[in-house]
Every structure is written in structure tokens, then in C-alpha cells.
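Note that one protein chain is taken out, while the other chains of the complex remain in position.
What follows is chain A.
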Amino acid sequence: MASLPKRIIKETERLVSDPVPGITAQPHEDNLRYFQVTIEGPQQSPYENGVFELELFLPDDYPMEAPKVRFLTKIYHPNIDRLGRICLDVLKTNWSPALQIRTVLLSVQALLASPNPNDPLANDVAEDWIRNEDEAIAKAREWTKLYAK
């Protein structure tokens, strides 16, 4: 296996020594580019009190290419689809090599705090969200209780 770039080692160390509140990220024993991630649902959001599991993978071209991040826990959110894929600009066109694992995960956490149904990935959820926001938020709460323990 090719040696791990110094940057990835530094980032991993800092994630452990100086963790982001409400976020954990642990590299897999067999593959130090693969991280098991948990994100706590932000307070006063429909995801409050939920703990969501995600996977994060650093491609060979990282940091020239964005990390691949996906929700493993089922979640009802207009910008996250059935497969857990996330619609987030910094993961696609707005990626910059000055961003890091921690900043990306903070952006994901911020996305939970402010769903954006006008730029949807899960079209059916976004439609629900626009049609009846209260109902959609109630459903998001319900799913959080059911799946994000």
C-alpha cells in the first residue's frame, strides 16, 4: 500500500486530540483512508438527540479531490437521498484543498441544522418539505427517534 500522506496523518491525529464537538471520526484499522463517522443532530433541529452514522473515504487524489461522505443511518432530509448521498456544494464543485475532514463534517452538521428543499437531492422529501413543512419536520423527528440512536 502506498504510504499515507503526512496531511492525512496530521488530520487524523487532530481529530482525536482536538475533536469537533458533536462529531467523531475514526479511521478503519485496515484502511486509514476510510473513516467511521458519527454526527450528533444539532439542537433545535428535527435531528436533535439523534446520533447519525456516516462513512467518509479519502480518495487517492485527496486533498485535490473532495472526500466521499455518505450517511449510513436512515435520515429524512431534502438534501440527503435514500442511499445516504449528500447534496452539499463543498463536496462537489466548491471543494478546495484547504478544506479538511473536520470542516467538511462541520458543513454536513450545518446542513442538518438548515435543510434546503430548493436544492434537493431527495425529490420526494423536498416536495413534502415545500408542501407542508410542519409535517415534514415531524416526520424527520420521527425518523430520528426510530433510526438515529
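Observations, loosely collected:
Methods note: a residue touches a chain if its C-beta (ideal position, glycine included) is under 8 Å from a C-beta of that chain, and two chains touch if they have at least 3 such contacts; residues count from 1.
Quick note on the criterion: contacts and distances are computed from a predicted model.
Entry comment: the absent subunit's protein name, as recorded by UniProt, is "LAQU0S03e03642g1_1", drawn from "ER membrane protein complex subunit 4", "Probable prefoldin subunit 6", "LAQU0S03e03642g1_1" or "Geranylgeranyl transferase type-2 subunit alpha". Checked against the full complex, the one of A:46, A:63, A:78 or A:117 touching the unshown chain is A:63. Residues touching the missing chain, restricted to chain A, are 5-7, 10-11, 63-64, 92-94, 96-98 (touch as defined at the top).
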